[in-house]
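The structure under discussion is supplied below as structure tokens; questions concerning it will follow.
Note that this complex is displayed minus one protein chain, with the remaining chains in position.
Here is chain A:
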Amino acid sequence: MELQAVLMAAGGGSRMTDLTYNTPKAMLPVGNKPLIWYPLNLLERVGFEEVIVITTKEVQKMMSTDPKVKVDVKMKLDVVCIQEDADMGTADALRHIQQKIKTDILVVSCDLITDVALHEVVDLFRAHNATLAMLMSKAHEFTETVPGQKGKKKTAEQRDFVGVDQSGQRLLFMANEADLEDGLSIRKSVIRKHPRMHIKTGLVDAHLYCLKKAVVDFLSENKSISSIRGELVPYLVRKQFSKTTNSEKIKDDCEDQTQKKSDKLFISSRDEPLLQRAQELSCWNDHRGDMSEAYHGGKLRCYVHIMEQGLCCRVNTLAAYIEANRLAPKLFEEPAVHPSSVISERCQMGSDSIIGALCQVADKTSIKRSTIGNSTTVKEKVKVANSIIMHGVTIEEGCNIQGSVICSNAVIGRGADLKYCLVGNGQRIEPEASDTLTFMYCVKTLHIY
């Protein structure tokens, strides 16, 4: 077997608590499908037959009852539950399932929505015998107004500095702004080997990693690493150029113990000398201009595939969630209106709206650029624009909803006028309410006129 897929679905959605305080992130509806459906669909399309899903008990229960996950996903899902309060990082989760892992792994996060050609990432992993191959994408500015946020000012996102070589594929440097104190410091050994480096900041990490099995074994011995993205990846990128990997001196026994841990990362095949010989006989080199052999003789290599075009979205903030709802329907070809819903003829529906199953939309409504979830009732003379309405919502007559997110089972009273609001689960908006840019999710509703 070549690769095993691991889907990380235990995340809490810490950056969008307004949405996730009731529904776990993995089950948030995006385009009327649960968020976890998207990476599962990606893996299935590409040809995986089995996926190990690491998640919480709650999500597991919801997954087993959700028709989308049960019916649409034909792969065998091996669900591993971890405690919600254990505060496990992604690397800790990998350590937890180390026994199940028999070969190289492909780690995907549940909040990734993308249409990338996965073979481009995996080809880098295969062709160069890499230890790590990851996917990144050019970030897009979010243009929609986010409900609940007054003004356009976003909190300063911590930037990621990613250094790649001239070909744009080899990963030379990775650091987050939070870890850098004064400035960017790049080791001399890196510059000596790769004098031309492109440093990019506008990239989104898709959290899709191909890792060698040796890395998982390494993790099981180094228990200090708890996050793949935050600690493991920068560690591997740094280790490519560390002195010990490239020196071939014979080490004595006392150093052997520490070396053995990291040496495990370097052995790529049982017939290492034969592979080495094939590389020596080959007249190919990955760089020009200095006297070193291919890959500078380094055995640990990290590669990145940077997507220029196409959709790659990580749904971990509210703005990303709204953006995803806008873009995700383009990924699949289901009819915009579910056949089981009842739409009256005098309803004006835009072509980029989606209506879920078992909905009832009455006369004289206008629905533009919106997503309406399953079992929602929309009464007469309602205007819905640029909004996301989740499942089981009831919208009474004469409402005007713009740019808002209405969570499941909410009830919007008659004549309410909501602009850029976020209504939490099961909330009731009183009739004739008029709100702009508010959150309504606590038990006591806030009215701001």
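One rule holds for everything that comes next: a residue touches a chain if its C-beta (ideal position, glycine included) is under 8 Å from a C-beta of that chain, and two chains touch if they have at least 3 such contacts; residues count from 1.
Keep this in mind: contacts and distances are computed from a predicted model.
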Hidden chain of the complex, named as in its UniProt record, picked from "Translation initiation factor eIF2B subunit delta", "Chromatin accessibility complex protein 1", "AP complex subunit beta" or "AP-2 complex subunit alpha": "Translation initiation factor eIF2B subunit delta"
From A:96, A:128, A:159 or A:238, residue that would touch the chain that is not displayed: A:128
Among A:119, A:192 or A:223, residue touching the chain not depicted: A:119
Given A:86, A:191 or A:275, the one touching the chain that is not displayed: A:275
Residues from chain A at the interface with the omitted partner, ascending: 1-4, 46-49, 106, 117-119, 122-123, 126-129, 269-271, 274-275, 277-285, 288, 291
